[in-house]
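My questions will all concern the structure given below.
Excluded from the complex is one protein chain; the other protein chains are retained at their positions.
We just call them A, B and C in the order they show up, numbering each chain from 1.
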């Protein structure tokens, strides 16, 4: 009854999966399975090419750094609240957790990456060294009352994950202008009223920028790593807690209350 | 570069939207906009035909009954937790809320509808009146330690929404075997150890069964109505609270803690 | 083992549901169920107060207008693709559909609402009548190569839903500056190269602005209405199609392909 119609197929340069070949960016998946690591595949998928040893190490460190941050983080809490009402669809709980990764939670990496891109444009356009661009960025943000994405953390005075990624990036000889800028901004933020150090999102942005990743990768790599943590929270909620155990205390303060 | 391919188009009997006509189940949308109500369209969409006055009234009452139940319900809480981390995508917060509508929260309507379907099969197959099927169902559930979906509520001794829908269904002359069974089960559950009255999900199942809706509608109508409440919670969270204001207290009780 | 901790409860002015009362914005839900309509509750939830007859009629017309637009719209297509892989969680399919309601699909209402707000600020600040603000907005958008949200539709030369909502708003005496501005922009867009009429999203923005709704409501009311359509698509996919029936033709054009 319904006639076939001629349509333009979608095009994709990611994975060839036609029943005969299974290759990601031209690399055979079965060969990667034997000799490669998941971080190689993350590099292939987000960066478009096989990472070298240093890039692989950094991707590994980043994925580990953001894999989990406890049940109270909005993404984990959202996953667990969904799991308390929905005991038959773990994918729903994980997806809800990912939806909490917006601008205010886990999204600073993308915003900081864009800030780095703008700073580089400015450096080139205005022929201004990063040493001058960084304090300018801080000055402008302070004047406008804006917080700089990738700096400061509600829990840490110094984010230990940021420190560890920065050290690795230096040791592996991968730090370039992105990391440099992040450090310069941190330095400009180190003065009064109180120092605001770079956090793990800001460092991820700097490192991925230096590795040549696209801006979106700064948020997506957070999502990839955190999905492991969300999965653990869903297992714990399903296996250790009863359905509907979560009670949020609420005070009604509307009309007639 | 990519050649067009011949594909079978999807088929759909719901809405004709070809740029010339816009009709839902054959009814012109612009005409519905002038003379109809949203409940007419919900009927067209879920039931396949225009509701009569009684059906429309019942759909209205059901949508109102489940539109919201406060910020502490898992769906609302999930939406708000997502909104605390994601301030730029209200659709993400609403979607997370919907994902909490699983088996344990808002899903009892679907499960109860299926229970009604099985009871009707049993009535027909075993030539057993509903008056006998109902206590049997209760007996079997108790023996197996199962709770019956659509009965009992953690907050209400008598769910006022259930009472209101049942009364309307009777007044409008729409109550049939579905509602009858639900009442018979409630009666069988009214004895020791303590009475477990029907809740709003159970009544929705009975009423939708009697109206001839498909089983899935019992969950989906809950989702449609509750989306209004979730939307209000997202607005309130976005406009009245600051980002990342939600803190869930967590005690770590794992290794090394 | 875990000690109780003292926390600040969430506060909410939407719904009082404490087991004793069930009231939305102070209105008893059971009373609304008997005498009100779902649109009353949508008004209570999104606008904070009971709508009068005209507002109720407009909300009804808007919800109907956007309830569905066929299986090919991104939201419906997303819901159906999810339903093809996930046959046991209709909530997952509906949620995926809602996630497609972003900036490019269904989000123009919110963007147009913000455009109206900015125009009003301009009118007040620069003491410039809307008759002058509107062509200025069009001129600036054209100069910047930006499309104006709420105007133009890939399928319609004249969006019949927009026409119907506008007529109702006039007839009900509800049109104010929001609708006026939308019409003035449409007029300014009616000249060369080709006229770009207002679409349903633009009209919803104008009407909700005039009714005093918050900007977010322009997107959320789209989500509320469309959830009914998405629900129908999920039922149709579950009951009429087999699992995994959807095949998207893809051409690989990456390395080694």
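Keep in mind that, in the parts below, a contact is a pair of C-beta atoms (placed from the backbone, for glycine too) under 8 Å apart; a residue touches a chain by one contact, two chains touch by 3 or more.
Bear in mind the structure is a predicted one, so any value in this text is a computation, not a measurement.
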Chains in view that touch the one left out, judged over the entire complex: A, B, C
Per the touch definition above, residue among A:92, A:108 or A:123 touching the missing chain: A:92
Among C:24, C:39, C:66 or C:100, the residue in touch with the chain that has been omitted: C:100
Residues in subunit C touching the chain absent from view: 1-9, 11, 70-72, 74-75, 77-78, 81-82, 84-89, 92-93, 95-96, 99-107, 154, 243-244, 246-250, 252
Interface with the unshown chain - residue positions in subunit B: 7, 9-16, 18, 23, 25-26, 86, 88-89, 91-92, 95, 99, 248-257
Subunit A residues that touch the omitted chain in the full complex: 1-3, 5, 7, 10, 12-19, 22, 24, 29-30, 32-34, 36-42, 45-46, 60-61, 63-65, 67-73, 80, 89-92, 94-96, 98-99, 101-102, 155-156, 160-161, 163-165, 168, 214, 216-217, 219-221, 223-225, 227-229, 231-236, 238-240, 246-247, 249, 251, 253
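By our rule, only the chains that are shown with their structure count from here on.
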For subunit B placed onto subunit C, the superposition rotation in degrees, Cα atoms, nearest 5: 180
Most remote chain, CA-based centroid, reference being subunit B: A
Copies subunit C and subunit A - interface residue numbers shared by over half, same or different: same
Distance from the mean Cα position of subunit B to that of subunit A, given in whole angstrom: 36
Whole-Å separation of chain centres (CA-atom averages), subunit B against subunit C: 22
Multi-chain contact residues (two or more partners), subunit B: 1-3, 5, 7, 70-72, 89, 92, 95-96, 99, 101-102, 246-247, 249
